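For this depiction, one protein chain was excluded, whereas all remaining protein chains were kept in their positions.
Order of writing sets the chain letters: A, B and C. Residues in each chain are counted from 1.
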Amino acid sequence: MSDHPSRYHHVLPEIVEQLASDKPFGAAKMQATRYSYADAMLELGERNPDVVVLDADVSKSMRTNDFAKRFPERSFNFGIAEQNMMAAAAGMATTGLIPFASTYAVFASLRALDQVRNSIHYPRLNVKIAASHSGITPGPDGVTHQGQEDLSLLRAIANSTVVAPADPVSAKLAVHAAAAYDGPVYLSFTRDPVPTIYSPDFPLRLGRAVVVRDGWDATIIALRDLVAHALVAAARLAEAGLEVRVIDCHTLKPLDVECVLRAAHETGAIVTAENNVIFGGLGSAVAEVLVENHPIPMQRIGVRDIFTESGPYLALLDKYGMSARHMAEAVRQVMARKRRA
Amino acid sequence: MSDHPSRYHHVLPEIVEQLASDKPFGAAKMQATRYSYADAMLELGERNPDVVVLDADVSKSMRTNDFAKRFPERSFNFGIAEQNMMAAAAGMATTGLIPFASTYAVFASLRALDQVRNSIHYPRLNVKIAASHSGITPGPDGVTHQGQEDLSLLRAIANSTVVAPADPVSAKLAVHAAAAYDGPVYLSFTRDPVPTIYSPDFPLRLGRAVVVRDGWDATIIALRDLVAHALVAAARLAEAGLEVRVIDCHTLKPLDVECVLRAAHETGAIVTAENNVIFGGLGSAVAEVLVENHPIPMQRIGVRDIFTESGPYLALLDKYGMSARHMAEAVRQVMARKRRA
Amino acid sequence: MHQVSSAARTEIGPSIEELKGTAQVIRRDIITMIHAAQAGHPGGSLSATDIVTALYFRIMRLDPADPHWPDRDRFILSKGHACPVWYAALAERGFFDKTHLATLRKLDSILQGHADMKKTPGIDMTVGSLGQGICAGLGMALAGKLHGKDYHVFVMIGDGESQEGSVWEAALAAPRWKLDNLTVIVDNNGIQNDTFTDDIMPVEPLAEKWRAFRWNVIEIDGHKMEEIVPALESCLYRDPPDSAGAEGHQPEDCDTTVTRRPGIPTVIIAKTVKGRGVSFMENVPAWHGAAPNDAQAQAALAEFAEGLR
Partner (left out) sequence: MHQVSSAARTEIGPSIEELKGTAQVIRRDIITMIHAAQAGHPGGSLSATDIVTALYFRIMRLDPADPHWPDRDRFILSKGHACPVWYAALAERGFFDKTHLATLRKLDSILQGHADMKKTPGIDMTVGSLGQGICAGLGMALAGKLHGKDYHVFVMIGDGESQEGSVWEAALAAPRWKLDNLTVIVDNNGIQNDTFTDDIMPVEPLAEKWRAFRWNVIEIDGHKMEEIVPALESCLYRDPPDSAGAEGHQPEDCDTTVTRRPGIPTVIIAKTVKGRGVSFMENVPAWHGAAPNDAQAQAALAEFAEGLR
């Protein structure tokens, strides 16, 4: 084996072992992180009587109906009325409740964005927005249900905290971290199952990116579902003798500037990877930090200026240039630019 | 005089003359570009029977009621129902009409963003969105009426064309260019009066940035109302012996990559200036291009991670770090970084 | 220039009995395609089937060879998740080859999970985010009036969809512009995504609401062709070709009399059964967005075969 297990941090050993194989996640426990959210809400509901869950007729799909069954008096289904749900959540938060407003990313970040901005973020009320179907993770549903730009939209709103956890373990931790934080948090979850890649010791702290693989030749900074694919890319590049750092940038905003700059200084070349448009999201955030502090070659992986389409989730990642092989190719390109510079 | 009139392009001579003075726009004809939009619509209405104007109860403020008076049968006031207006505009466009949907930036980019994305941009229908009160140009109204992130939001939407003209002359040209283009265009206008800085020969072509002042020491890339202030910054820096290029990047998307890269290569240091949040807008767009092609020192001027407040427009620009002196300071800083690099 | 005009709309039209048969064919295609895709929304497709069939096979003026014909009537399935019924009807009507149906929701398909007007011939508006199709339909109706055209715009919305505020924005606007060339049909099947509408966010009394928004309201059984056809014909903006005059038109094989109300848009509130036609899907919320497995698909198809015989 050409890869070094000791280079990985918080990644389950059985995952590390197979990363470079044909079926990198053959052994992984697969789960959609929307369900990790639902699980975490059950725990939170037990622990904190101020926690309430708001739905907009997708509680079956997000399994927040589990919370509704266990805590019926703290569960509110607004029907298909996302605007009302978001502004009502703000009103609830003024009384000390901690509302988790749950819907799909497209509806949270588009249909109700005015309420999200003016009623929640402007007065900085303690509302958590739980968005499933982020990125093009609801493959077969097609464009209208694919939150391909939600991270960019939420990052543009002042006072926002935007969190996009990579796997079921970190997703649950992110929910608890959001609940503990006083202020609005946008939580981005996947519709499709993603591999469980982390051990329970994953140190999720809002605003602190995590180096999940060491490396010195280049860095891939990824978030949400693309972290797993970044690990695969790194493992394959390791077989070719390249040591690539992988950073799980679960908190897109506030960005962990220190971690990004350390990677810039120590590896000299960066690839960003997000299942999100390449306008205004992770790639932009990292580019901003680089040009303002330490300009080095960088390349973005993400959805280009296009609406995608229906199809199986992984096939879409591949068709739209976001799979491990695209990341590996991008790493080679930024490294070539680094050498030329 | 230490400044060189020949360095300026398409800028009115009487403007150039006073740029470095205490009252740089004392001689300028002041007009809100929302009114330039209304004027252009009258011309378009005469010329093109397919052009219709849609309003959402701010036609008095945007003066599109002039169009309504002249072409009552082609004017539709939806009342305070921006969602309906945007989706109805899409429906109209399917029949060959060219709807200009007019409202404030906050409502176009927030309240109706789902309709703007799914009914207009996804099917790429020929709707023009005319947004007044972009940036924090509606000073005294306060945050809920200040479109401080509209450019970032619209840039994140696939298939979008985002145009933010600097002055009344280019604003009118932009409206005509948008009408001639087949597809959605977002037009961003100011609520407050801005100086007329351009001569009628201003070469507004969608997607083509314009160098309005030559320079080799650094470049300020600006859009909308901040272009005028960038010219002032450049004129003042010229008195200190620095030659700063100023680019009017009226089309934020698609970005004029060639023009940006030429500036990067020829001047080696860039400041971006937008009356818009620094997340996802012009600063991000330029940073993306730089890191992916020619990483050099850059700095962003814009609204930080904060909601602003009520106040006089120019006082707000100053308080929130977007006036000529901030740009000049930023230029000195990027130049220092360029020298160190 | 264009030679179709009223010829495209079959002068006599299929009989009520023929329409019933066509509806069963469409139901079969719905189940077949959702089964093949192993994803999609059978419940709301089946509740809408009879009405969509009446529209595409008897009411609407269309030319399958020229889906962009400016004079065509428009239909928008604002409850876009139910697009399998739309795709099946368009294919059966000849807008595209039936072989496409098997590609539903697959990569590179012309049949997206929610309907995309730029990918599928005959789809008049891209839909999927609830509450937008009705507003787009309003825009088309406004355009029709402006252009002096006599086409009619039909929009179908869901009862759950009626919770969206934008629906009521459009409801407020249509009478203000006297859009009697616009008809909204509510597929009132009593179920939304999570469960029964009454247990989530009741929308009744729907008729009273639409009346208060100044619409002409017709209430029908959304599965009785004998009620569907005359209700739809009664609100047609232009005279139906086989009608003597605008007032009190009554097709011979239908049992309902309805009167046109010039200058007033009509809403047809259709009482329907979600999953209609497949015994085990009928009125069961779980079938809102679930695909049948092999055995279930077979059972469903067997029921249709029964009905078609």
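Quick note on the criterion: contacts are C-beta pairs under 8 Å (C-beta built on N, C-alpha and C of every residue); 3 or more make two chains touch, one makes a residue touch a chain.
A quick note: this is a predicted structure, and the numbers were derived from the prediction, not measured.
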item: Chain not shown, its touching partners among those shown; value: A, B, C
item: Contact with the hidden chain (one of B:111, B:155, B:172 or B:250); value: B:111
item: Contact partner of the left-out chain, one of A:8, A:35 or A:78; value: A:78
item: Among B:81, B:130 or B:335, residue touching the chain not depicted; value: B:81
item: Sole contact to the chain not displayed, among A:15, A:52 or A:238; value: A:52
item: Residue in contact with the excluded chain [from C:62, C:76 or C:167]; value: C:167
item: Absent-chain interface as seen on chain B, which is shown; value: 55, 57-61, 65, 77-81, 83-84, 106-107, 110-111, 140-145, 309-312, 315-316, 319
item: Touch residues of chain A, complete complex, unshown partner; value: 52, 73-74, 76, 78-79, 81, 83-84, 86-97, 99, 114-115, 118-119, 122-124
item: On chain C, residues whose C-beta touches the chain left out of the figure; value: 131, 163-169, 172-173, 176, 201-203, 205, 208-209, 211-213
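Here is the rule we go by: only the chains that are shown with their structure count from here on.
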item: Inter-chain centre distance, chain A versus chain C - centres from mean C-alpha coordinates, in Å; value: 38
item: Interchain centroid distance [CA atoms averaged], chain A/chain B, Å; value: 32
item: In chain C, residues with contacts to at least two other chains; value: 116, 126, 128-129, 131, 165
item: Residues within chain A bordering two or more other chains; value: 106-107, 110-111, 143-144
